[in-house]
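A short worksheet on the structure shown next.
Complex shown without one protein chain; remaining protein chains in place.
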Amino acid sequence: MSFVKIVSLSLSAILVENFIFVRFLGICPFLGVSKKTDTAVGMSLSVIFVMTVSSAATYIVNRFVLVPFDLGYMRTVAFILIIASLVQFVELFLMKSVPALFHALGIYLPLITTNCAVLGVALLNVKKELDFLGSVINGFMSGVGFAIAMIIFSSIREHLEESDHPKAFEGFPIALISASLLSLAFMGFQGLSIFN
Amino acid sequence: MNKERVAMVSVLAFICIAAAALLGYVNGVTKDRIEAIANDKMQSAMEEIIPGAVFKEITLPDSSKFDKAFFAEDEAGNKTAFCAKVTVSGFADDIVLIVGTDLNGSVLGVKITQINETAGLGSKTNDEAWLSQFKGLSGSINLKKVKTLPTDVAAVSGATISSSAVTGGVQTALDEAAVYLGGANDE
Partner (left out) sequence: MNSLKQITDGLFANNPVLVQLIGMCPTLATTTSLKNALGMGLSAAAVLVCSNVVISILRKIIPVKVRIACYIVIIAGFVTVVDLLMQAYLPELSVSLGMYIPLIVVNCIILARAEAFASKNGVIASFFDGVGMGLGFTFALCLLAFFRELIGCGTVYGIPVFGSGYEPVTVIVQTPGGFLCLGILIAAFKVVSDKIKGRKRS
């Protein structure tokens, strides 16, 4: 895979097709966890890790089991099982090795399993017919895009807490409207298809 | 502890096997129909571009950019035209085109069989009027904002990405068709 293709894939994953602001994947944790910047950072790092490793694992299972045996219809079940096991493993690992982070993330860690972004990137890798390196890079970079969106957004939300807004819009609604403005900004990246 | 573990594993395994069995069954029931739908779409698109022909599929090399390619033949078995199915990446999702060319490599017609672009913008690339701009073009296609030459293709205003995607697909079809048509013309 040429360097140019890698850069193109990365830019696409982070900006042009940003998972949150363009593809609408990963919204639940995006809205749920972005209230404080430090939880947002912790969550983002876990998500990047899970997205990267699951991209690798799902690629291998797809390439060597699902496709040769014509088991395409088992893809959803297989992929989500892989992701669930991976998250379980990350949970156990963090609990034993980095208990501080484990406690900080709390309930949000098992919720990574239901994060549309993780299953989404695995399915997208298959759809785009990426090879192993491409899948891993796409997984990692999409995670980075997700992280960037989360972190920008959590700092905005921290400021929003202190600002004046109509009572009806408190909480989610004002967050969604802010997200729409950010999304509008990200639309500017749409023409960025260099090296394609 | 051991009993608990055995219970856990066996219940999970049972559920997985039951799910796999159910899915295997549903897949078996729907598989043919799904494939038939895909083929019908392509077949009717090809027949609209090149009416009255019999289509013979060409085996494509791995390096081919086409999903499928066909030669159109008349009843006598003479090659009359060429048709290719190309998938391109649009703004929102993939766009699947069927491009028909005559034996000299000029476009006979373009039909879109799958498009999921923004309603009112990218979706306008599926309008008959817009696609008819490609008829008769060959060689290098020029996509412009505004048509200056009759051989230009005017992009849909506000849908540059969808327009370039479709134009790119037609260009790919023309470029690779030259390989197969070159062979046909030698006969």
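Chains: A and B, in written order; residue numbering restarts at 1 for each.
As a working rule, contacts are C-beta pairs under 8 Å (C-beta built on N, C-alpha and C of every residue); 3 or more make two chains touch, one makes a residue touch a chain.
Note that this is a predicted model, so its numbers are computed, not measured.
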| item | value |
| --- | --- |
| Of B:78, B:116 or B:132, the residue in touch with the unshown chain | B:116 |
| Hidden partner chain, touching residue among A:6, A:31, A:45 or A:104 | A:31 |
| Touching residues on chain A - with respect to the absent chain | 21-28, 31, 73-77, 80-81, 84-85, 88, 110, 113-116, 118-120, 123-124, 127, 166, 168-169, 172-177, 179-181, 183-184, 186-187 |
| Interface with the unshown chain - residue positions in chain B | 4, 7-8, 11-12, 15-16, 18-19, 22-23, 26-27, 30, 33-34, 37, 93, 114, 116, 118-121, 158 |
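One rule holds in what follows: only the chains that are shown with their structure count from here on.
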| item | value |
| --- | --- |
| Chain centre separation (chain A, chain B; CA means) in Å | 30 |
| Chain A residues within the chain B interface of the complex | 73-74, 77, 81, 127, 190-191, 193 |
| In the complex with chain A, residue positions of chain B that touch it | 16, 19-20, 23-24, 26-27, 91, 94, 160-161 |
